[in-house]
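Written out below as structure tokens is the structure these notes cover.
Now for chain A:
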Amino acid sequence: MLSFIHGHWSDILSRAIDHAWLAGLPLLLGLAISLPLGWLARRASWLRVILVGGSSLLYTIPSLALFVLMPIVVKTTITDPVNVIIAMTIYTVALLVRTVADALGAVSDETRQAAIAMGYTPIRRFFGVELPLAVPVISAGLRVAAVSNVAIVSVAALLGIRQLGFYLTDGYQLNYWAEVWTGIVACLVLALIFDVLIQAITRVITPWQRAVAS
Partner candidate 1 sequence: MIRFEQVVKIYAGGQTAVDDLTFEAPTGQITVLVGPSGCGKTTSLRMINRMIEPTSGHISIDDEDVQSVNAARLRRGIGYVIQNAGLFPNKRVVDNVATVPILLGAPRSQARTRAREVLELVGLPGDFADRWPSQLSGGQQQRVGVARALAADPPVMLMDEPFSAVDPVVREQLQDEFLRLQRELGKTIVFVTHDIDEALKLGDQIAVMRVGGKLAQLADPAYLLAHPIDDFVAGFVGRDRGYRALTFAQTPALPLAAEPTVPLGTTPQEARAATRDGWLLVADHGRPVGWVEPEHITAAIEPAMLHRGGTVARATGPLRAALDAALSSPSRRGVITDDDGILLGTVRAHQVLEAIEATDRPEVDEADIAPAGPTSRADR
Partner candidate 2 sequence: MIAQVWRWLVDGAHWQGGTGIAQRLLEHLEYSGMSVLIAAIIALPIGAFIGHAGRAKWIIAVANAFRAIPSLGLLFVVAMWFVSRLQGDAAYLVPTIIVLVILAMPPLLAGAYSGVSEVDPAARDAAYGMGMTHRQVLTRVELPCALPLIFSGLRSAALQVIATATIAASISVGGLGRYLIDGLANSDYTEMAGGAVLVAALALVVDGVLAALQRLVVPGGLRTARSARRRRRASAVTQASPTG
């Protein structure tokens, strides 16, 4: 395996970057979409049923099927990486809408009431009070989504989309153990990097969490 990695270092790196895009960009898009949707889901229980129920239905669809069905919906070709980006964004939103709604719901009512009493407008209250306090829970959901995304993206190798999953399909066809192991380890390392990165960012933007811990 080490000699395989040594021999293909630059190829591995460039595929890892592709993989990171396919898994990472949907995380950002998914988070951006989930925040307003999660906020909406807290407004009314019927909205919650529609948003959370609908997203969990989408979550039910197996990834390969979703990749394959994308061209029908967005008029791309079957080998277009955009299919993967959109499909992964759907999964991320499906996971995060519920997390965001629960995280906002977990902000203590006293804090919310205090903010209202001090004269925060609803929008400023969301960005200034509720969202920051919800960060730890949302971050936990984001970590689950990140690890899951990295694993799912590799499936797209079956459709010939360029990323780390190529080493799995190619290694299997050539019966080349070192290549398959390289693919698995590279995926795990990438997932780990995402996980550490999200934790680090969370740590930086929630200094009060550290004060509690010490």
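In the analysis below, a contact is a pair of C-beta atoms (placed from the backbone, for glycine too) under 8 Å apart; a residue touches a chain by one contact, two chains touch by 3 or more; residues count from 1.
Candidate selection criterion: all candidates are chains of the complex that A comes from, given by their letters.
The structure displayed is predicted, hence computed values, not measured ones.
K.L.:
Tell me which of 1 or 2 touches chain A in this complex.
P.N.:
Looking at which candidate touches chain A, I get 2.
K.L.:
Which residues of chain A touch candidate 2 once you look at their complex with the stated criterion?
P.N.:
57, 59-66, 68-69, 71-72, 78, 91, 95, 98-99, 102, 140-141, 144, 147-148, 150-152, 154-155, 157-159, 165, 168-169, 171-172, 175, 177, 180-181, 183-184, 187-188, 191-192
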